[in-house]
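Removed: one protein chain of the complex. Kept in place: all other protein chains.
Should a chain be cited, it is by its letter among A, B and C, assigned in written order, with residues numbered from 1 in that chain.
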Amino acid sequence: MPVYNLLQALNDALRTAMRKNDRVVILGEDVGKLGGVFRVTKDLQAEFGADRVIDTPLAEGGIIGTAIGMALYGLRPIAEIQFSDFIYPAFDQIVNELAKYRYRSGGQYECPVIIRTPSGGGIKGGLYHSQSPEAYFIHTPGLKVLMPSNPYDAKGLLLSALDQNDPVIFFEPKRIYRSAKGEVPESEYSVPIGKAEVVKQGKDVTLISYGAMMTESREAVEKALEEEVQVELIDLKSLVPLDVETVIGSVQKTGKVVIVNEAPRTCGFAAELVALINEKAFLYLEAPPVRVTGFDTPFPYTLEHVYLPSVDRILKAIRQTAHF
Amino acid sequence: MPVYNLLQALNDALRTAMRKNDRVVILGEDVGKLGGVFRVTKDLQAEFGADRVIDTPLAEGGIIGTAIGMALYGLRPIAEIQFSDFIYPAFDQIVNELAKYRYRSGGQYECPVIIRTPSGGGIKGGLYHSQSPEAYFIHTPGLKVLMPSNPYDAKGLLLSALDQNDPVIFFEPKRIYRSAKGEVPESEYSVPIGKAEVVKQGKDVTLISYGAMMTESREAVEKALEEEVQVELIDLKSLVPLDVETVIGSVQKTGKVVIVNEAPRTCGFAAELVALINEKAFLYLEAPPVRVTGFDTPFPYTLEHVYLPSVDRILKAIRQTAHF
Amino acid sequence: MTLKSEAAALNGKPVQVLKEDGSVIDKRLEPSLSSEDLKKLYYTMVLTRMMDERFFKMQRQGRIGFYLSSTGEEAAHIGSAFSAEKEDWLFLQYREPGAALIRGFSLFHFACQILGNSGDLTKGKQMPCHYAYKKGHLLSISSPVGTQIPQAVGFAWGAKIRNEKSAALAYFGDGATSTGDFHVGMNFAGVFKVPVVFICKNNQLAISLPVQKQTAVSNIALKAQAYGIEGVRVDGNDLLAVIQATRQALQKARSGEGATLIEALTYRMGAHSTSDDPRLYGDEMTLEEWKKKDCILRFQKYLEFKGIWNPDYEKEIQTQAGEEISKAVEEAEKLPPPSYDTLFEDVYSEIPPQLEEERKGVSHAGL
Partner (left out) sequence: MTLKSEAAALNGKPVQVLKEDGSVIDKRLEPSLSSEDLKKLYYTMVLTRMMDERFFKMQRQGRIGFYLSSTGEEAAHIGSAFSAEKEDWLFLQYREPGAALIRGFSLFHFACQILGNSGDLTKGKQMPCHYAYKKGHLLSISSPVGTQIPQAVGFAWGAKIRNEKSAALAYFGDGATSTGDFHVGMNFAGVFKVPVVFICKNNQLAISLPVQKQTAVSNIALKAQAYGIEGVRVDGNDLLAVIQATRQALQKARSGEGATLIEALTYRMGAHSTSDDPRLYGDEMTLEEWKKKDCILRFQKYLEFKGIWNPDYEKEIQTQAGEEISKAVEEAEKLPPPSYDTLFEDVYSEIPPQLEEERKGVSHAGL
């Protein structure tokens, strides 16, 4: 099996999907000749032509609006938003249109647009190349929201997304585009939507994370082990639909929870997880669930390493919870 | 003191502000000659002229984008978004620009735009005239988010908003525009931003709500009393900044919490409150906090009464919590 | 002869085929229509107007919650929808009930949608006038103004990419031209030479805002130039001009020559909707003037010239239309509201576990 980084795995997934199904088209800014500013769509235009790998004008609302039309026509459009910070001009098309199309037509129409977009900080991108806007979409019924943390899941989840008929926001943790490496099957395979993975078993504390923050989380879990705290680490992968069973099962075992994500804390996804855990495992809780998140400020430039949850901050939270 | 409904109180607040400060301008769709589709800006154009009460073209992004420019120039623009369901075309201007302007300029500029917008369901408005999108803005650092539940607070909060220098999203619970009535001072006064109100004291359960849902909440609290459950009812009013002290103080007293709001449950503001309460009053909690919210679906038309939290659903939650 | 050349010569004045007295100005522009076609068109126009009146009245009686009528604008949407082929798809704004009828959306389903009952194809999920009818190639109507424009472009673009024949018709109002979606839709259509026909029903009002305040260039057709798209301004109250323009635009779309923006200049004769009161901002003078230009009247005169229309014929079809409407409403009003389960259907292709829990909560509560 080849060893790919995240970029290569995604590129491979796209190629696999396009070869298999000639209704799959890619559209976005600079995705064609350039192959994307991160090169996720590298060489695809050469193989599939400018009709299927389309460089669009600079208008995210146009990209998503036309992708909706394409999906209604019966294509399988994969739209790239160059940075998730630039998804907002398309917010109305996503939230009012894409997410609600099936519902409002009473199921007459479906609208399986996939929106791929790099998200998160840690690349010295400042306010506008670092945001983690997943909570906006998690709060929007009708969308599925995915975020892989490694090449294997990236390919498998993207192929799964193409195999179902709902709109998907597919966040790509751009900080680890190159650093996350792993074996990726050359053939087609799928990683199920709606399933989390217990990456490491543990009995003392449950640590829930996803995307790039799995890197820091994994490291913190290792360090905790040195302090004899056994942390169970869960990679959510699929934020909507959520694998409630795996999350709750783990919390019932450990009674203690730390949740790690990059976005601003208030009303972020970590809050939802705390609420859910309260509803479903209140009597098992032995300590208050701890959120380790970004701050309630815009994303900074120079001090991004302070803004982003660090191994230290996570470890501190683990200790605090474990020794509550 | 005159008795006003919510519409009249808001109209009075706007008139008061415009008379006092000639830098206050109003802009939006149909706000001028018509006086707004709900008539909140009734007669203001006649008094203050078309330069200060401005009918704009149909473009929410243009309304907020130009309002930002006006605020930077030194005006105090109050932008109306006709329904909060139509705020999304302005989402980029609000989230990427308005919310971050002060921050990204290192405090050189400030951008005190007030965005008034009717929100919530219950007027048979279906998917696009009923949404409660407050969580999107609560999750966006840099914005203040207010929602009054009665005429007195509506006028006082709006005047307070005009007295500070941050952007504000001011949600108006349109379902009770006419039904909510109360005494409103004719003079200027303010209701402080960042302060919640304990509307009714109680020792058994804390019920937290805001906006139109205060109506059902109040009724449920009355009914609970008949069952000898004493509920402490809190009207948040100011969602950002949040009056953590009042919320936590009450939970420390009762140990039991019900949170009521209309928006879809997942990642809504109720989740944030649960998370906060866990962080600050975990050891006081005697039962899992219960969320009574809209469902994780788009807002329906015919069955909106089923979608919206009802007195019965709230009462059930109170009982469940009280007898946990 | 193309409308394009004609339009250029008119310098902003809308192209007409019919004079206000119903006579044909230039035979070369007269669309070929069988007498069956002509009758269908006239009947649909009359039916649409009567249906609008009936539903408006029903709202006033409290039998439905909301309605939007298209009185005075029938030619603009019925003429263009009629000109579309079966394989074409319509992206409506909300003020084109006659276009829906032309595409086979039944009065019964119309009434059910407006009642939001269990007979509604959209299961009572949307406000009145926000239907969807896939069989008739009517996309789903939504309230946010302008969103359907890039969607129609994407749809037609899909057909182009797949080398198939469908075209898309995107309907919108003068107000919609101010939206960002109008701009991006037009721009994409221009760049990618997409087989789409934009039909702007310029009724000169957006709720209370006159088109002159909507844009400094209220000749909407002119805006097409910014996108490398052909723009044609026609008299929107002239059914034959609308048909001719749409046919030419569709032919052009199908031959791979890209998009056309048709501006159908008309006037909103009534309130924006049942929630609106135009006395607060309206312009009586203009209204009176436009009443004289009524599109049904003009077409009626044309049919009279053709020997198709006479007062008896009018009476006959009015009776027929009235009965059709009554029957549909009566049938529809018998139906109960949708079941609670519909609340949770169609959010996703399948109900995910958490939503299923919410659904169960509702049925257990027996709310």
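By definition in this document, a residue touches a chain if its C-beta (ideal position, glycine included) is under 8 Å from a C-beta of that chain, and two chains touch if they have at least 3 such contacts.
All values reported here derive from a predicted model rather than from experimental measurement.
Among the chains included here, which ones are touched by the excluded chain in the whole complex?
A, B, C
Who touches the missing chain here, A:P118, A:P133 or A:P298?
Missing-chain contact among the listed residues: A:P298.
Which one touches the absent chain: C:L10, C:I25, C:L222 or C:I317?
If we include the chain that is not displayed, C:L222 is the one touching it.
Which subunit A residues touch the hidden chain?
29-30, 32-35, 37, 55, 57-59, 61-62, 85-86, 88-89, 124-129, 265-266, 295-298, 300-303, 306-307, 310, 312-313, 316
Residue-wise, where is subunit B in contact with the chain that is not depicted?
These residues of subunit B touch the chain that is not shown: 23, 25, 51-52, 54, 56-57, 59, 61-62, 64-75, 77, 89, 92-93, 96-97, 100-110, 141-142, 144, 164-166, 194, 240-242, 244-245.
Which parts of subunit C are in contact with the chain that was left out?
These residues of subunit C touch the chain that is not shown: 178-184, 187, 190-191, 213-217, 222-223, 225-229.
In this text, only the chains that are shown with their structure count from here on.
Among the chains, which has its CA centre at the largest distance from subunit B's?
Of all chains, C has its centre farthest from that of subunit B.
What whole-Å value do you get for the distance between subunit A and subunit B if each is reduced to the mean of its CA atoms?
31
Counting only Cα atoms for the centres, state how far subunit B is from subunit C in Å.
36
Give the residues of subunit B that touch two or more other chains, as numbers and ranges in rising order.
61, 85, 88-89, 127-128, 266, 295-298
Which residue numbers or ranges of subunit C touch two or more of the other chains?
Expected reply: 125-126, 130, 142, 144, 180-181, 342, 347, 354.
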